[in-house]
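In this view, the complex is presented without one of its protein chains, the others remaining in place.
Up next is subunit A:
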Amino acid sequence: MNKKGLVSLISVLLGLIAGAIFMLITGHNPLEGFKSLIQGGTLNLERIGNTIATATPLILTGLSVAFAFRTGLFNIGTPGQMLFGGFCATAVGLTYNLPSGLLVPLMVFVAFLGGALWAFIPGILKALFNVHEVVSSIMMNWIAYWVVYYTIQGYFKGNMETESRLLADTATLRAPWLSNLFGGSYLNLGIFVAILAVIIIAFILNKTAFGYELKSVGFNRHAAEYAGISVNKNIILSMMIAGGLAGLAGVVQYAGNANNIQIGVMPSQGFDGIAVALLGANTPIGALLSALFFGLLYSGRGFMSAMTGVPPEIADTIIATIIYFAATSILVERLLDKFVKSRKEKKTQSAALTGGAVSSTDNKDENYGFMPPNSSDSSKNNAKKGDE
């Protein structure tokens, strides 16, 4: 278990403790509350399936944010990219009458492209005019919101004013065998899309020269530029991949978990992706695990409320508190350091002098808060260096 994973676990634990305190304050038994919360997500196969299904879009949006983060970008445009990607897929699904084996992959592909296109614009604005991606991608969220609003109403209106026509079952990621396997849950093929995306992104980041480039631009774009790496190309590509991942979240949500698209709703999974990435320490596998955990909380809260009378908002409060602790992970990390140090001091006093080297105590200041790690403040680094 590495340190970051431990920090995330401690954040979760602290969040749960805070949740327990809230339950106590509102006059409920926390043990009962947590028991039913977990039961709500895992009681039977159907509930487990639903938990995973709830987590599926979160995995992808979390991955999107984490990926951008690793390359020094803060992709806050996931809701818009997800909406637009999902919209593109829905439009294709409603327009073309193709065999399922052809149509569904096409929809997935189109969703990726739609999300990528939506993120391409903030990417190129950042690369060419140094427009901060946070500002431009928030704008893109609203553009997506209204574009979808208008187009669905104009061309794909369903029974209700506020939603599109229903997709045929052949035009969704739903698979009866998978649903039946999990007791009739709405779990669908989207989970395989998500897992595949996690594997591919982890592979790109860790094993390829492309990932090496992306990360070096993220950590220190001046050094990347110095080494002949095209910073602008990497910013644009990184945004597009991140946007594509969010677009995939759109297709698994609107053509998997649901079978139509609602208008006038910014998908909450988009912003939740930031929390997922944060708790997952911006690693692909971390995003997967933390999305599953969030899925558990989301799908269990109704059951908890029904069984114990604990308001479902408590689950949201727990999530918020966990995010709070994950965001202040520097604090958790400090505590952890202190703990490890005092343990070590008790154990041994002898440590050999090794060369002229300096060992690092607390000088990793990457990925603490919300901002990407490329702004390295040299004075801070120096102050943190054990010795020079």
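Going forward, contacts are C-beta pairs under 8 Å (C-beta built on N, C-alpha and C of every residue); 3 or more make two chains touch, one makes a residue touch a chain; residues count from 1.
The rule we apply is simple: contacts and distances are computed from a predicted model.
Asks: With one chain of the assembly withheld, which option in "Indolepyruvate oxidoreductase subunit beta", "ATP synthase subunit a", "Cbb3-type cytochrome oxidase component FixQ" or "Heme ABC transporter ATP-binding protein" matches that chain's UniProt protein name?
Replies: Spelling it out: the chain absent from the display is recorded in UniProt as "Heme ABC transporter ATP-binding protein".
Asks: Have a look at A:Ala227, A:Ala306 or A:Leu335 and name the one touching the chain we're not showing.
Replies: A:Ala227
Asks: So one chain is hidden, and I want to know which residue out of A:Tyr212, A:Phe271 or A:Tyr324 touches that hidden chain in the complete assembly.
Replies: In the complete complex, the chain left out is touched by residue A:Tyr212.
Asks: Could you please point out the subunit A residues that touch the chain left off the display?
Replies: Against the missing chain, subunit A presents residues 207-210, 212-213, 215-216, 219-220, 222-230, 341, 344, 351-361, 363-364, 366, 373, 376, 378-379, 381-383, 385-388.
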